[in-house]
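With one protein chain held back, the other chains of the complex are shown just where they sit.
Let's turn to subunit A:
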Amino acid sequence: MKNQELVDYLMSCGVCKVCQLRYLRARGSEYNDIHKSLQRLGVKVTEDQVEDEDNVISTDEQPLKKPRLSHCSTCLGIFSEDFQRELIEGIIASEFGKYDSEGIVLAITMPMSLQLRQLSMWFALQRKFGSTVHSNSPPDVPIKEAVKLILHPIICKKLDKKYDANGLVISIDLRHKVEEEEVDKLVELNRAAFPGKALRRVEISRGLLEKQYQPSRVKAETFEKYLPIPPTAVDESLSLKSVDLQGPMVCVAGRYRKLSRELSHTPWLLQGVRQMEDSIEEIIIRSVGPHFTETVPKITFMSSGREDVDVRCLGKGRPFVLEIPNSRRSTLTREQALAMEQAVDTSGKVSILNLQVVPREQAMNIKTGEEQKRKYYRALCALKEPATLEMLQKLQISESFDIQQKTPIRVLHRRPLHTRPRTIYSVKARLQRDNPLVLVIDIVTQAGTYIKELVHGEFGRTTPSFSSIIGKPIDIQALDVVGIDLDWPPEVDNSVAE
């Protein structure tokens, strides 16, 4: 089979120039200049064809052409210039402009008719050219692949974006008026071609079409009872059914400090009833979320551990990350970040720092080595009798020691009972000058230590405890987290211009 013969035959079946190239198995860059590629492959291009087709792959603005009477029988016009224009217009008419993502990826869903038509042409070529056309490897570059090779670069260029698998996903659903009729025929065909399976009510999917519908599995004669060989040209092109946009996942990190002793980490519900008005999560998301997305409730808040409702978090604060799906913006300027930090400050309860967009793969830093991290605390403790020199000396510990801590009663109803070993790295107690019952104790512990229980010993369930160390009852009245040794995210001073 000579290329010229093939092209002549395809032309007689109403196949467009791009599809002719597909059947010549053209690769990548060969689609850039259809005319030249055809010539290089030894195909004569007649003048009227040149005039007719030379704009097909053009990326320049062209005046609107009159609709053609006939569209390619194999691609239903997916590669035509008119269709490209419709596609671009459809994307621009969507909320595409609201996304600043530099990368895009197209996900095009094509009518099943397209696959059926490829098969029909496959049969036709076998009839025409005999055994030179294989029965189990298609004679053409599949439409899906051709779309990637041809449409993707053009759309990217027209929209001034780059291809990026992690970028904005543009999902395009295409339809064609012949689809319904052809799918009905396909259902009948399926019953005839795979009688056993039809009984099991196999749903006809695109995957099934791809797998089962090959000349090696379906006879041309069976196919032809329902659908024509070769496929017939159509008078209408494919059209857009819908354009859906899914922005990339953007991760925003920072550190938070918490001033209030009446603020939960995340919304606190007890039997469906809200226990506290606000939460750290909500205060932060309220100021940061709307910049990135309209679907603020879909944002996930993560932090490197958490503190109890009544515990302040001071010092450099606790690292956190917001995972923002379907994000419209992927960047944050220092000015914008500063404005958000200031907005959070107005809560008077929470403050954030070092706010920045971070690479998605770094977001998991926050959870790594959580158990190994050191945590720094300051506790306000109360004695029942005035502190003595001996007590204070016992509570100056610079060498680390291990404690055994049973699951605290306050969480025992919802967590398993375990006795966990925890390391206390140092203890430093100081006395309030005007009240000998009041101790301020700085504690460095392994993450996961329950500090309140470490102080009072919880009826002997944490041993040793500060209470057992001094041999006297001691209670904790207030606790501050003063440091978390995670050097992430990087420090950024958003009040300094870039």
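By definition in this document, a contact is a pair of C-beta atoms (placed from the backbone, for glycine too) under 8 Å apart; a residue touches a chain by one contact, two chains touch by 3 or more; residues count from 1.
Heads up, the rule we're going with is that contacts and distances are computed from a predicted model.
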Handout entry: Protein name as given in UniProt for the chain not displayed, "TBC1 domain family member 15", "N-terminal methionine N(alpha)-acetyltransferase NatE", "Protein Abitram" or "Trafficking protein particle complex subunit"
Key = "Protein Abitram"
Practice task
Consider the whole complex, including the chain that is not shown, and state which of A:S242, A:T266 or A:Q432 touches that chain.
Solution key: A:Q432
Fill in the blank from the handout: Note that subunit A touches the chain not displayed via residues 257, 259, 261, 312, 314-315, 345-351, 378-380, 382, 387, 389, 392, 406, 409-417, 429-433, 435, 437-438, 440, 456-460, 473, 475, 477-478, 480
